[in-house]
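First the structure, in the form of structure tokens, and then the observations on it.
A single protein chain has been omitted from the complex, and every remaining protein chain is retained in its original position.
The block that comes next holds chain A.
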Amino acid sequence: MQAVAFWILAVAAAGSGAAVFAVDSMARATFALLASFLCVGVELLLLDLRYLGVLVVLMMIMEMLVMAVFMIMYMMNPGGLMPMTMVHNHRWAIGISAAVFAALAAGILLIPWPKRQGTVPRDPAFSLGQAIMGPKMLVMMVVGIAILATMIASVVLATGRGRYDRSPGREDGAK
């Protein structure tokens, strides 16, 4: 059952990943990529990495929505209604991606994988966090909050009010 679900999701992830380069609209490409990421997120859930899987689903949806706004705003096809393609430099691109794929696949087959030591911990996400951050946890938490504060402060500073966006009640052109 789990193996069947794994393979269905794996094929769907690869398929919708390929669809990104086959469809002719930026909106479809964005959401094909999102579908691919969501399949990967559910794969993580299947591996019992609950927290990581749910987090991938959450972050990818938000990220792709913000991406959709920016991609359609900046990229070659404003409006997204005219046909476009995600592929540039077609012949070389195919060669490079085939070579990279071959190298990665060879890596999977050739590497001497280590045997599992011990058993699966009760909460893999927790153990992973301990292994990565461990004694530096306090520093990491402080850094995390500093990054968040920086993001919020920079956004607040960047949103200067424009000509048509004065606060109500002001005399000089409030709307």
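Here is the rule we go by: contacts are C-beta pairs under 8 Å (C-beta built on N, C-alpha and C of every residue); 3 or more make two chains touch, one makes a residue touch a chain; residues count from 1.
Everything that follows uses one rule, which is that contacts and distances are computed from a predicted model.
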UniProt protein name of the chain not shown, from "Tryptophan synthase alpha chain", "Amino acid/amide ABC transporter membrane protein 2 (HAAT family)", "Sarcosine oxidase, gamma subunit family" or "NADH-quinone oxidoreductase subunit H": "NADH-quinone oxidoreductase subunit H"
Contacting the left-out chain in the complete assembly, out of A:104, A:138 or A:156: A:156
Residue, one of A:10, A:69, A:98 or A:120, that touches the chain absent here: A:69
Where the missing chain touches chain A, by residue: 25, 27-28, 31, 34, 50-51, 54-55, 57-58, 61-62, 64-66, 68-69, 80-81, 123, 152, 155-156, 159, 165
